[in-house]
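What follows is a short report on a single structure.
A single protein chain has been removed from this complex, and every other one stays in its place.
Read from first to last, the chains carry the letters A, B, C and D; within each, the first residue is number 1.
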Amino acid sequence: MNALIISAVLGVVMMFSGILLKQKSAIRTVAIAGILVLLGMSILDLKGIQLFSIDTREMIVFDHFALVFNTVIFAVVLLYLLLSAPDMEKVGVNYAEYFALIFFILCGAALVTSFKSLLILFLGIEIISIPLYILTGSDKRNLKGNEAALKYFLLGSFSTGLMLMGIALLYGARASFSTVISPAIIPQNMSLLYAGMILLLFAMAFKVSAAPFHFWTPDVYDGAPTVFTSFMATIVKVVVFFGFIRLFDDMFEPQQGQWRLWVTVITAVTLFIGNITAVFQQSVKRMLAYSSIAQAGFMLFALYAMSGDGKEGLMLYTVAYSAATIGIFAVLARMSDYTFDGFNGLAKSQPMVAATLTVFLLSLAGIPLTAGFMAKFYMLKAALGTPGSLWLVIFAVIMAAVSVYYYFRVIQAMYFKEPGDTPHPAFPSFFKGMLLVLAFLVILLGVYPELLLGRLYF
Amino acid sequence: MPILNYIILSIALFSIGIVGVLTRRNAIIIFMCIELMLNAVNLLLVAFSKMHMNTAFKAGDLAGTAGTDGQIFVFFIMVVAAAEVSVGLAIIVMMYRNIHSVDVNFLNRLKQ
Amino acid sequence: MNITIIDILWWFLSVVAIFSALMMVTSKNPVYSVLWLIATFFAISGHYILLNAQFLAIVNIIVYAGAIMVLFLFVIMLMNLNKETEPQKNRWLKIAGALAGGCLMLILVAALKDAAAKEQVASVNQGNIGLIKNLGKELFTTYVVPFEISSVLFLSAMVGAVVIGKKE
Amino acid sequence: MNNALQIVYLIPLLPLLGFLINGLGRNYLSKTLIGLIGSGSILGSLILSIWVFMQVKDGNTFVAEYFNFIAVDKLVIPFALKIDQLSAVFLLIITGVGFLIHVYSASYMHEEKPGHFGRYFAYLNLFVFSMLLLVMGANLVILFIGWEGVGLCSYLLIGYWFKKQEYNKAANKAFIMNRIGDLAFLIAIFWLIARAGTVSFDELFTAVNLAKLSASDITVITLLLFIGATGKSAQIPLYTWLPDAMAGPTPVSALIHAATMVTAGIYMIARSHVLYSMDAAELTRNIITYTGMATALLAATIALKQNDIKKVLAYSTVSQLGFMFVALGTGAYVAAVFHVMTHAFFKALLFLGSGSVIHAMGGEQDIRNMGGLGKKMKITYGTFMVGCIAIAGIPPFSGFFSKDAILLSAFMKSPVLYAVAVFTALLTAFYMFRLLIITFTGKFRGTDEQAHHLHESPMAMTLPLIILAVLSIVGGLVGIPEVIREGGDKLSAFLAPAVSSMPHEHHLSHSDEYLLMGISTGLVLATILAAIMVYRNYQRKEATGFAKVLENKWYVDELYDRIIVQPLHWLGGFLKDIFDLKVVDGLVNGAGRLVNYGSRQLRLLQSGQVGSYVLLMVLSMVLIFAIQFFLRK
Partner (left out) sequence: MIAFLLILIPLATGLLSFLIREEKTAKAFAFLASLATLAVSLLGLTLMNSESNLQFIAPWMSSLGSSFALKIDGMGQVLCLLTAIAYPLTFLGTWQASPKNANRFFGLMLLAQAGMMGVFLANDALLFYFCWELALIPMYFLASQWGGEKRIAVTFKFFVYTFLGSLLMLIGILYLQSQTPDHSFGLSAFYKLKIPASEQLWLFWLFFVAFAIKMPLFPFHTWQPDTYEQAPTATTMILSGVMVKMGLLGLIRWLMPVLPLASFQWGDVVMILAVIGIIYASLVAIRQDDLKRLIAYSSIAHISLMAAALFAENLSGTQGVMIQLFNHGVNIIGLWIIVEIIERRYGTRKISELGGLAQQAPVMTIFFVVIALANIALPLTNGFAGEFLMFNGLLSAQSNFKVVFTVLAGLGIILAAVYTLNMIRKTFYGEAVSLRVPVTELKLNEQLALGLIVVIILWLGIYPQSMLELTDSFSKEWFSKIDVSYLFRK
């Protein structure tokens, strides 16, 4: 609860800081201080210290898992801001407002991770989505950004419509918006329930960019300013994933037999489309967009298995995938050329950056001793715990092998090719230091995942 | 009135909204179609709300508030829709300023 | 089967709603579309009244038909789109779109028709949960947290409008 | 066991040391020293062999075990040497003939550059080492080690003049054809291990272990061993390498391809005669007999029309080896060993003699360019003639006795076989005398330079010739048939504890035996006369008709090339260029390309159009709903 309120307040603070502070670095400092406060509050939450006591009528329930997840998310946001906040200056003039929107999104994130009512889920998703539409279009002179924003908005609203229809049908079946299964709430009409459930599945699949509802993803990620793509593709995505799993875990557990088939299909199709399409991309940014679809396919295993392993995997995924992707996007944001060729010979001019990028890419590809591997490992483990999953798992690893193809193209460009004509940008040392921290984190969690997972249970 | 009638009516309206999204090119009209979809949902929610009230009533809950939550939800949908409209129209206007059109077919810089 | 005035009203409103919705989708002129949509909203508000949801009926007319649609109209006028400017879209895509939408409707209806219990009835013209008094009480007691949260939504929408709209 | 006898390991070790010293010091030691070391080490072995022979003669047979070569589970293969009558005889042959040839080589190869000279002796010593290991091995594996070792040395020595690719090809051919036989040999060993659980001769040929073998086991094992022998001992179908092996220096041909290595097959079968004597091996024995006979006949016909002095001798060797196999097949193991011995003498003599000729002719080997050499090279001529008489089988030269024993054994089996064998013997006499006459009598047909250069070879070369000639004459006396002299067959008596021939089913009367000897001797003499008449005034002329077929060795090489080498070559090319690249790798790359293609196609879904995105989404929804509500239950 602390985090929920503080993040909203921080959003407002950032709005005003834009008026009060003229120095961009000052705004940035306030934002980073804010996220630190948020992180602190979240840790307080975790310790059981509530600053506010509010009766949410069981609509919002912060359980331990959600709190750990929130804390991890805020920590990732901290890293993100440290690394990428300076890059936001290039997007447009409304520097403070961007931070405000990010804090509002975090408020939505806190909702999505702790809802016990469909109403809160709906509001949370909307609080996340609306600022995202704006962030996508925040670079107003950029036509691609405009286009991405409009597409995102139209398709996003459409999916909201689907979601609401689903909620309405569920309401018809259950006479309640609560996601809790209790004896008081007996679904009276299974057809309504299934229809609503599947519509919700579609809507949530849309939000986490699972195929065949992923079409917005490449266009939006490509068009949006790179710093915000980074945010969207990582933090937002895992948060919504968390909500997705929470929803199905809480509400549709008895109907597992009904929806598991569709999750299987969606997982397989997502893995297929994400990985296969990424192969042909020429732009690293767009490749990363498809890669995020592909990774979503793996994250769907957490939903598929709906087990402790799956949630642990999602937790690792949160850090592994986010850290790696944020790192790559941060470098990408500073590159002049977004194509693969733009990375040619980076290892010669920027060995340190190239080395950290390699770690990130290896992690995304799921090479052992990186966090990405452990994340995938837990997902596969979780999936194998479910009977009849062998073919899906085999399919997934084949796709993982395909993913090596496009991740390694970057490595190949950096290490094995000669640099092109355009010089590579210089990277400030703080930036490099942050990259190192991220890389270290990725390796640390790959070697010793219990560091994070140990927090889940005690 | 049987609940089925409401279900069919609102699904019809909802589908008309979808067809509109599918067939129109004007971003504003697409947006309007989405609003129609939301309204269809609203109608259904209210109908369900009354249905649940009816059920509770029959079960003997004469002074109960069963079904109120459905109507509250509709209220929230309207709130959200209003917020969305403000942002959505802002984006459309921004787009129009840049390319002097609101035709979604011109949105094709991003593909592959 | 005896037909009451409510039945007649119900059918009338439904036909109006669907007809105007269709007209909204098919009108070439955006302004007409807006007007047809407003008509739809009125019809839906009529349904609300039939269902004794007076508060929502009023809000629907004020907020949707009044405020939102006027905003739409205003934007359309601002952009000078009040002509039949929309060139023909790929006809096949249109047909495919219409077919897909139709199929979706048929399937949903077919799926829910079998299952939706016939005896379940939305009580028309009775009960007072739709009154502003009841809803207000509920809203500011049970639903106060979501209500407050929606303020964050509005705040972010506001910031958004500023970010998007502000001249650089 | 006599502990002093443990030192028999010195017999193979001395040549091995010679090999190491000569091999490593080939660039530093003088030729004389190399020759001394090379010959000296063999001489040492010879002396030891004689000592061993004495011991054996006193009845001291024994097995000396040194260390475990391989021990896995119940299979224990010690590095052990076995000394018995059979190996003692072979030891003498190998070291004796080997020593003479070493001495001869020191002179024959003197023209070589120092490094190569050292290399030559190193190889030669290594060969003797391997051969000794072969005959001394107390189990099949040690035997096999020597077996492959001699193959290797043969390969190295055939390709000794490695600048000539022709020679190298011949060397490869020898090695590869040997390997084919070796494979069969190996499988036989494995079979024995699988069934009897041991490879040691002493254990294997006990009743207990033999009882473990079924009839079919014995057939298969004996057949496989025989196939192994056909490789090494140049029998049909694996004989074609031997004539090509004449690419090596002539002393090598004498040692390896006449006296010792090629007889390894005979030794091996004699060594495992217990198996071959069993009733179950009847089929194998027949196969051996007929293969041997066929080989003898085929090689003899080819030898009739060869013009290369060494080729004639090579085919003659193949033919004689065929005789030995006939002996083995008919169960006359002692006769086979006997013939090995006499053949070692006279064939080594003939080869060395031809070496002397070639030496004198400055490397010329074609007898059509020779003639009348007898006048200039008396010793060579004389000794060569002794060799020819011995091989033709005229009493009391050694060849007569050994061949007679074989012919007798063949007669016991079937008169037809005997007839063919006699016919082959006649052919032998004919082509040998053809060779002798064309080479040494008549007019000289070579170039003037060669004529000018002609001379008798030095002492170091002629002395071995003389010694071998003497042996060729008297060597047969150890096996005088019983009919001629009671107790004359000393060899049989000596070998009896180790090898004894199968008893014949019925006995031949003495008079019949004399009759047979008389027939063969008479016919041989007639044939020799005929040969002299035909080739007295030899004129060079092109072979035509059937003679051409013979000159081209029945086109067997060409046949092998066509049905084995070429198809394999083609298959290899097909697999390399088409199957491996296009099919196997093509599938792998195809998977990659498929992904790329799929990527390009899937990309088209991402059209950038909001309408199509929504359409695709709605269509998937329709599909999922349809399945969920109408197809699933």
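The working rule: a contact is a pair of C-beta atoms (placed from the backbone, for glycine too) under 8 Å apart; a residue touches a chain by one contact, two chains touch by 3 or more.
Note that this is a predicted model, so its numbers are computed, not measured.
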Inset, instruction - Name every displayed chain that the left-out chain is in contact with. - result: A, D
Legend entry - From D:54, D:194, D:419 or D:451, residue that would touch the chain that is not displayed: D:194
Legend entry - Residue of A:26, A:54, A:261 or A:394 touching the missing chain in the full complex: A:394
Inset, instruction - Identify the residue among A:244, A:377 or A:431 that touches the chain left out of the display. - result: A:377
Inset, instruction - Using the touch definition up top, pick the residue from D:169, D:376, D:504 or D:600 that touches the left-out chain. - result: D:169
Inset, instruction - Could you tell which one of D:110, D:179 or D:504 touches the chain left off the display? - result: D:179
Legend entry - Touching residues (missing chain, whole complex) on chain D: 67-73, 75, 115, 141, 144-145, 147-149, 152, 155, 159, 162-165, 168-169, 171-172, 175-176, 179-180, 182-183, 186-187, 189-191, 193-194, 568-569, 571-573, 575-577, 580, 584-585, 587-589, 592
Inset, instruction - Name every residue on chain A in touch with the hidden partner chain. - result: 362, 367-369, 377, 380-381, 384-385, 390, 393-394, 397-398, 400-401, 404-405, 408, 412, 415-416, 448-450, 453-454
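One rule holds in what follows: only the chains that are shown with their structure count from here on.
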Inset, instruction - By the contact definition above, name the pair with the higher C-beta contact count: C-D or A-B. - result: A-B
Legend entry - For chain A paired with chain B, centre-to-centre distance based on mean C-alpha positions, whole Å: 27
Legend entry - CA centroid of chain A to CA centroid of chain D, Å: 78
Legend entry - Contacts with 2+ other chains: residues of chain A: 119, 123, 126, 130, 133-134, 137, 140-141, 151, 154, 158, 169, 191, 195, 218-219, 280
Legend entry - Residues of chain B whose C-beta touches two or more other chains: 3, 7, 14, 17-18, 21-23, 25, 30-31, 48-49, 51, 55, 66-67, 69, 72, 76, 80, 83-84, 87, 91-92, 94, 104-105, 107, 109-112
Legend entry - Residues of chain D that touch chain A when the two form their complex: 592, 595-596, 598-600, 602-603, 605-606, 608, 610, 613-614, 616-617, 620-621, 624-625, 628-629, 632
Legend entry - Touching residues on chain A, where the partner in the complex is chain C: 8, 11-12, 15, 54-57, 59-60, 92-94, 97-98, 100-101, 104, 107-108, 111, 117, 119-120, 123, 126-127, 130-131, 133-134, 137-138, 140-141, 169, 188-192, 195
Legend entry - For the chain C and chain B complex, residues of the former touching the latter: 6-7, 10, 14, 17-18, 21-22, 24-25, 30, 33-34, 37, 40-41, 44, 47-48, 50-53, 55-56, 59-60, 63-64, 67-68, 71-72, 75-76, 78-79, 81, 86-87, 89, 93-94, 96-98, 100-102, 104-105, 108-109, 112-113, 116-118, 120-124, 127, 129-130, 134-135, 138-139, 142-143, 146, 150, 153-154, 156-158, 160-161, 164-165
